[in-house]
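Presented below is the structure to which this report refers.
Apart from one protein chain that is not included, each protein chain of the complex appears where it belongs.
This part shows chain A:
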Amino acid sequence: MIEIDRVTKIFTGRGAPFKALDDVSVTIRENEFFTLLGPSGCGKTTLLRVIAGFEAPTKGQVTLEGKDLVALPPHKRPVNTVFQSYALFPHMTVAQNIGFGLEMQDRPKAEVKKTVDEMLDLVRMTEMADRKTSEISGGQQQRVALARALAPRPRVLLLDEPLSALDFKLRKDMQIELKRLQSETGITFIFVTHDQEEALTMSDRIAVMNAGEIRQIGGPRDIYDHPAERFVADFIGDTNFLTVDLEAVEGEGATVRFASGEALQVRAPESGATTGKVTLAIRPEHASLTAPEGAVLRGVLENIVYFGTDTHYHITLDAGDRFVLREQNQPDQTQARSIGDAVGVHVPVSVGQVLRD
């Protein structure tokens, strides 16, 4: 268990001081696949560097199983990193790179060799053991970097966008391989990415970051189905934002009233719900088209875009807002609607999410 407690990092360089991490608190569980997701420059790498020991936090605590990490220099932390740039040692062979950590721990030669062989096998690089790192491809370098960080069996593995340089196919393969490694080794993975799909498919939990702050922590479903605020909803997937009147809150549920006058049961934000004007988020695929009569939302069909697996309907609501709706296609279906039709939007109960603030 790794605990990050109110960590703030302020860089003071030549220019004005810059707050790269702002009061970040998160607890990562044993053997969890934990993902940091956020736009470029939001502080993901900085948080990893604080955990690895390359940056000292300006304020706050980092502990591993209750032991303070901040006081330890990087080489005394049971934490290994897969660097964004791989950082393989160019003057060593693939096998020497993988064995480096074990050697630095003064493990016996026989044990080093045995573990290196296992690791080579694990990342399928046995034939290339004696190559120089400059003589292997980018994807192979990435696998060597992974094996090198795994070989000493750290408690925590930090991975800084390790798949960003790979092509689509290799990336998919490595995603599966990483998941397998994580469950086989029992190591805690802290994984950085700015690819939302990668985060959703691989993680046990995701922390969405923006401008040095963690905006929401939760499982992939939680984050996708129930974003807490506009930034999260916008960053992950597509979302319709509607301004509605919040009339009542009962526990997790809430009642909102649309401009059309219709009321609907939706999900309340986790905290700080106040009645009055609020923003409601509805995913395009969670709504469906119906007849205008009695629908919670009514409007005119502006555009129909066919995507193969699904079709997108662009609607201008009577209240003036734009709404996008997505429906799964069936084989040999004929398009029943046409542009200019008056349509209604059906939103199931407890699907819309009222956003914080």
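Assume a residue touches a chain if its C-beta (ideal position, glycine included) is under 8 Å from a C-beta of that chain, and two chains touch if they have at least 3 such contacts; residues count from 1.
FYI, contacts and distances are computed from a predicted model.
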(message) Suppose you had to identify the omitted chain by its UniProt name; would it be "Cell division topological specificity factor", "Sulfite reductase (NADPH) hemoprotein beta-component", "Spermidine/putrescine transport system permease protein PotC" or "Fe-S cluster assembly ATPase SufC"?
(response) "Spermidine/putrescine transport system permease protein PotC"
(message) Going by the contact rule already stated, which one of A:4, A:20, A:37 or A:52 would touch the omitted chain in the full complex?
(response) A:52
(request) Just name the one of A:148, A:267 or A:283 that touches the chain not displayed here. (result) A:148
(message) Among A:100, A:189 or A:258, exactly one should touch the missing chain; which is it?
(response) A:100
(request) Decide which residue listed in A:33, A:83 or A:235 touches the omitted chain of the complex. (result) A:83
(message) Contact with the hidden chain only, please: which chain A residues?
(response) 14, 52-54, 73-76, 79-81, 83, 85, 87-91, 100-101, 104-105, 148-149, 152
